[in-house]
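This structure is in structure tokens; I'll ask about it shortly.
Just one protein chain is left out here, and the rest sit where they should.
Let's look at chain A:
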Amino acid sequence: MATEEMEQLVRRDYKEGFVTDIESDTLPPGLDENTIAFISKKKGEPEWMLEWRLEAFHKWQEMKEPSWAHLNYPPIDYQSISYFSAPKRPEDRPQSLDEVDPKLLETYEKLGIPLHERAALAGVAVDAVFDSVSVATTFKKQLAEAGVIFCSISEAIRDYPELVKQYLGTVVPQNDNYFAALNSAVFTDGSFVFVPEGVTCPMELSTYFRINAANTGQFERTLIICESRAQVSYLEGCTAPMRDENQLHAAVVELVALDDAYIKYSTVQNWYPGDEDGKGGIYNFVTKRGECRGARSRISWTQVETGSAITWKYPSCVLRGKDSIGEFYSVAVTNGRQQADTGTKMIHIGEGTRSYIVAKGISAGKSDQSYRGLVKIGPRAKGARNFTQCDSLLIGDKSGAHTFPYQEIGNSTAKIEHEATTSKIGEDQLFYCQSRGITEEDAVSMIVNGFCKDVFQELPMEFAVEAEALLNVTLEGAVG
């Protein structure tokens, strides 16, 4: 990218009166090569990264937005979006919790979010994050001693370019799908984790991340690599409702597990779902994929999805290594006018590969939810096995649940099992609980939590407790 172009871009910004200072501002809406050059420059990226982004951009331009999902939303104008916005300056943000929407604070209370995290989550202008700063420093030291790299993807591109070059885009290629291509071109930040051979990451990568995730932006890019015999448990997201001015979110997450490695990736997603009519809610189009590249490697996805107006998300596993294992445990809750099309793909390539899918969908209000799952057994996947259990629970009579299972079996020795149920939250179950003195609302939450139990027990302990609380808050007023 030539300097003149860069300058031109800056001038254009001046002319349109949006950006006054390249150091600290926001790009005007629009997407072209200049936008990408600006982002890359902002991030201080090397030339090869910019080229990679531009390559993705050119592929994206030739692609079409997918329409196969069971979702209904107005067309997105990609030129009306701003692709780089620096975090709000402290003086533009709430100065204390007193200035924050009391309703939001009430929700934090209900979810049991620690007091010192509430301010950060609500976007209050606080200098760094008080005690968590020292916590983070301690963490970093511990991680470094173990040889684990955990940093932002931007830092990784600068500091570990060889690792990034070796793995970025190898699980989710640039042109994998429309949203992944867009992300590849314009991603602004995300996380990078590298666990070297034989190392078990000494801590769950969670608390630290939770606080720092508040401003990760709309095009997140995450890359996690576990070398042979390495292990890591990574927790993404937050149970607190996250508000964001950016309506479109298109993240990409890539996981690579080499021989005997184990990656456990847990997500609790609670983006703003919009008001009662679904207005202002987040559109979440995510590509998450892990590749079990090595023999006996294992990748496990656990997700609790409660937020967003639109969710399009299929955390998947490519089981290439012999005897590798892929797992997907999911709870998706929709209420109000939320729509979710979510599920997984298990691609069996290697011999003796196994996959487990447990998906629980709960639809309340006027929401609509689909489970979409693909189990593909390649010709060389001798003795591959899959077990799928897919249960839907309907609350009220205005919600919808759909199941779209796809199976492609290319090897006759494979064994596939699929169980699916759809049930209405039982009037009989409710009556039974209430006739013991339990209120209807508590009864609903008890029954729903029971329904989700198989998945919740896959979550790390502290997350599981929060997830239950979150479910209750999400379903408040769903009955009666």
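The rule is simple: a residue touches a chain if its C-beta (ideal position, glycine included) is under 8 Å from a C-beta of that chain, and two chains touch if they have at least 3 such contacts; residues count from 1.
As a working rule, contacts and distances are computed from a predicted model.
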item: Protein name as given in UniProt for the chain not displayed, "Sulfur carrier protein ThiS", "Methylmalonyl-CoA mutase subunit alpha", "Sulfate transport system permease protein CysW" or "Iron-regulated ABC transporter ATPase subunit SufC"; value: "Iron-regulated ABC transporter ATPase subunit SufC"
item: Hidden-chain contact residue, picked from the options A:Leu168, A:Cys292, A:Ala384 or A:Cys433; value: A:Cys433
item: Missing-partner contacts on chain A, residue numbers; value: 426-429, 431-440, 442, 446-447, 449-454
